[in-house]
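One structure, as structure tokens, below. Some questions next.
Yeah, one chain of the complex is gone here, protein chain that is, but the others are all in their spots.
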Amino acid sequence: MSEVQVLKPQKTWSHLAARRRKPSEYDIVSTNLHYNNRDANAPYELAPELFMNQWYKQNTFGTALKHADWNAFRDPDEVIYRTYNLMQDGQETYVFGLFDQFNQREHDKSLDARWAGTLARLYTPARYLFHTLQMASAYVGQVSPASTITNCHYFQMADSLRWLSHTAYRTKELSLTFTDKGLGQDERHYWEQDSAWQGFRELMEKVLTVWDWGEAIIVLNMIAKPAVDEAVLRRLGEAARHNGDVLLGLLTDAQLMDVARHRRWLAAFTKMALETEGNKELIQSWIEKWQPLADKAIDAYCSALPDVPNAAEAAKTATRELGF
Amino acid sequence: MALLNRMEWYNLARTTNWTPTYVTEDELFPPSLSGDFDLPLTAWEVYDEPYKQTYPEYVKVQREKDAGAYSVKAALERSRIFENADPGWKSVMKAHYGAIARGEYAAASAEARMMRFSKAPGMRNMSTLGCMDEIRHGQMQLYFPHEHVSKDRQMDWAFKAYDTNEWAMIAARHFFDDIMMTRDAISVSIMLTFSFETGFTNMQFLGLAADAAEAGDHTFANLISSIQTDESRHAQIGGPALKILIANGKKAEAQKRVDIALWGAWKLFSVLTGPIMDYYTPLEHRKQSFKEFMEEWIVAQFERALTDMGLDLPWYWDIFLQELNDTHHGMHLGSYFWRPTVWWNPAAGVTPEERAWLEEKYPGWNETWGECWDVFIDNVVDGNMEKTYPETLPYVCNMCQLPILGVPGKKWNVKDYPLDYNGRLYHFGSEVDRWCFQQDPERYAGHMSIVDRFLAGMIQPMNLEGALKYMNIAPGECGDDAHNYAWAETYRALRETRKAANA
Amino acid sequence: MSTQKSAQAYHNNRVGPVMRAGDLAQAVIEAAKIDNPDKEIFVDDKRAYIRIHAEHEMILRQATIEEELGRPFRMNDLEVDLSSFAGQIESHDDSVRFYFTTKV
Partner (left out) sequence: MALFPLTSNFEGDFVLQLVPVDTENTMDEVAAAAAVHSVGRRVRNRPDQILRVRRQGDTDFLPRNMKVSEAGFKPTETVEIIWQAPNA
């Protein structure tokens, strides 16, 4: 070496410096953060044949869902940790403000006892369902090949805990007014035994055992979660309004704001996935494989929902509108 | 009451185990991912996290924490702390961010493993928040150094380090990948949250914050101590898991995991934290010695808590206590001597005043480590700079991936701990490193250390130039003496004085 | 031998919070004294963090801290400045307890 080139400082990380655009805070702190793609032979710095190395080689990097550069994915909302808390603290202040106000107005006492029974059967057991979404998002996040995709899932996981927490809170509160409905007691029984929930339980147990990242991200986000969003948030909210349960209607509206955000990154993701030839057919095949199970779950749940005509059809139609 | 108290609904939010019937329990929670301790779902349902937090509390408290850390950063941005900092302190920041930032982000996925695969519902919820915490730590520790990236190319390594085969990063990845990225949910809870986060993160995030505050770097002190407030919560994920394992007759397995994680953490901190506390931090800003911080955080606080949980002190306790006196001096000398291979500029830290401090904190320093430095200093004073650089590789340990070293000079005790395994000769830096390897050889045996790679011809050409290329470190990034050897002037003057006196 | 000194560090029964410096830490110091009247409270100020310890057990009450702070305070707000702690922890709605189950 005669002439040694000395590297000079650049305006941003060297991996972003080639781009023309000034990097945003999101770019600086969110992109290309995984380091398990350095060595195709050993994602992690241990024996290449180690179980977990094989797991990632097979399920993350070996999936049939291909893209030349998943790291190019960007969340259209550019959510970072700091803004997530700003946003959700605001949302929680709103929701707990609702809880506070409706409690002061003795909202629960105004509810019909039959509706309270419906809540015990069709609403409060949802904490189990939301928890399965929390678990599934945690899995897809940890095996995603790009940190920008991972982050969307971890925020979605936290959102699921949010819904679960609202549900637990309301379960307890309702149980103080309606002491004979098994509130806070029978949720597991409903989740495990009641016909309304068995479709969702089957769907989620099976979704939770999809290990291939490509199939898992598609099945969770294009099939299972939209089915939950449409049936258990939107249609349940409609049923609630119809039965004078304004609080639950407002609560599901608030939760559906999270859903709207989830769908924005999902749209960006599917658009990106379609850049690779063959992915469209592959995704279509996964949808065809899983949609019957999701439809069955929607049918079982929605058919039990009182006072929402065509709930199942509306929910199924809405899940298909996510198509690409 | 218009709003319920937390504990009125908390238990419902963590009552989420159900009996799967469309798949089996083992399919839903594969033992290799969940932790194969032969304990059913019900055994884990008594898990009770001692440090409780709910979602609404979380987003509120975390928003408040972020507001504090980011506002201090913004307020101090114009005060040119970085520009005016001692070069040794800049090296502290560079080493810290490079070795830590993306490792913390990776920990989010280790937390996500506990979230998805733990059979304990309380653990799953706490890990959800722990996962979020680690995104915070990764993102903040990229955002804060980024403002310096245009001033100093080495700051690029705050991001870049984890993508390279730089030797210290191989060691860092080997450790973190071993305890958090490739373990089952329960092992992660024991090895990452209990062993590492209730113990060693305090060293880096509070011990170092004390030095940072002394050095006037309030942005950094505030940042890392704020990070540790998250750690102190989610580090509590492991404790109840330990209690369940002990109650179910699995103490030995739990103990083994703690012992392996603790040792690995010790070795990594001996190279990362030891040198920056005892050599890079300007003498007048050193709050305590590295050893004193270790005694405070690891011996007095962590090990005491560990035995309170029903575990024993690690079998290698005496070896560990002895190493507190020695190992990090060797890690410093090694990373300093091989300085072109690190992404920061090590401060030598061996002026007469600094040596007096080292001798006071570590009696015998001058007749051991000092003897090596004497030769080095003579070379600098004499202008024999080629003798102040290496011409070969140090031999590294097949467990911790760090140089195999010991005490030099009058108390020379350097020793290799070899092992023949499946026809291959492995080398270890201590009896404990070798023991760790032997507990699960198949985790480690197929891995190649940087020396193994060199010998296999993966580093070309087979010299320093090739090694630097392999490590992806180039002039402009390569380390050199933090103070450009200005400290050697004192020794030059001393020699002149002596010459004059003898004349 | 200095390793003996290290070994001795292990022989302690001190429990309690390690707080980031600030007004909350000061309130916690005062609350520790009030809420643990029969105990000596050890305070070790390291500038960036402050150890607030007592032998074997320490209880901190939300109401006491609130009073000392002079502003509304919820127990889990402690986390904003609770960087670490010695001993085991037990969290409640309106109090927190640090403790050891064993004595050395």
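To keep things simple, chains are lettered A, B and C as they appear, and every chain counts its residues starting from 1.
Here is the rule we go by: a contact is a pair of C-beta atoms (placed from the backbone, for glycine too) under 8 Å apart; a residue touches a chain by one contact, two chains touch by 3 or more.
This one's a predicted model, so the numbers in the text were calculated from it and none came from an experiment.
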item: Chains in view that touch the one left out, judged over the entire complex; value: B
item: Identified contact with the non-displayed chain, of B:395, B:421 or B:485; value: B:395
item: Candidate in contact with the missing chain, chosen from B:407, B:432, B:445 or B:488; value: B:407
item: Of B:6, B:427 or B:447, the one touching the omitted chain in the full complex; value: B:427
item: Hidden partner chain, touching residue among B:55, B:454, B:470 or B:487; value: B:454
item: Chain not shown, touching residues in chain B; value: 330, 333-334, 337, 369, 371-372, 374-376, 379, 384, 387-388, 390-395, 403-409, 412, 414-416, 418, 425, 427, 451, 454-455
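By definition in this document, only the chains that are shown with their structure count from here on.
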item: Arrangement of touching chains [line / ring / star / complete / other]; value: line
item: Chain whose Cα mean lies nearest the overall Cα mean; value: B
item: Inter-chain centre distance, chain A versus chain B - centres from mean C-alpha coordinates, in Å; value: 33
item: Centre-of-Cα separation between chain C and chain B, whole angstrom; value: 26
item: Computed distance of Cα centres, chain C from chain A, in Å; value: 39
item: Contact footprint of chain C on chain B as seen in their complex; value: 5-7, 50-53, 57, 61, 64-65, 68, 202, 205-206, 209-210, 212-214, 221-222, 225-226, 228-229, 231-233, 236, 239, 287, 291, 294-296, 299-301, 303-305, 307-309, 313, 318, 321-322, 324-325, 362-363
item: In the complex with chain B, residue positions of chain C that touch it; value: 2-3, 5-7, 9-10, 12, 14, 18, 20, 46-49, 74, 76-77, 79-93, 100-102, 104
item: Residues of chain A touching chain B in the complex; value: 1, 4-15, 25, 28-30, 33-36, 38, 42, 44-53, 80-82, 84-86, 88-89, 92-93, 95-96, 99-101, 103-104, 127-128, 131, 134-136, 138-139, 141-142, 147, 150-151, 154, 157-158, 161-162, 164-165, 168-169, 171-173, 184, 187-188, 191-192, 201-202, 205-206, 208-209
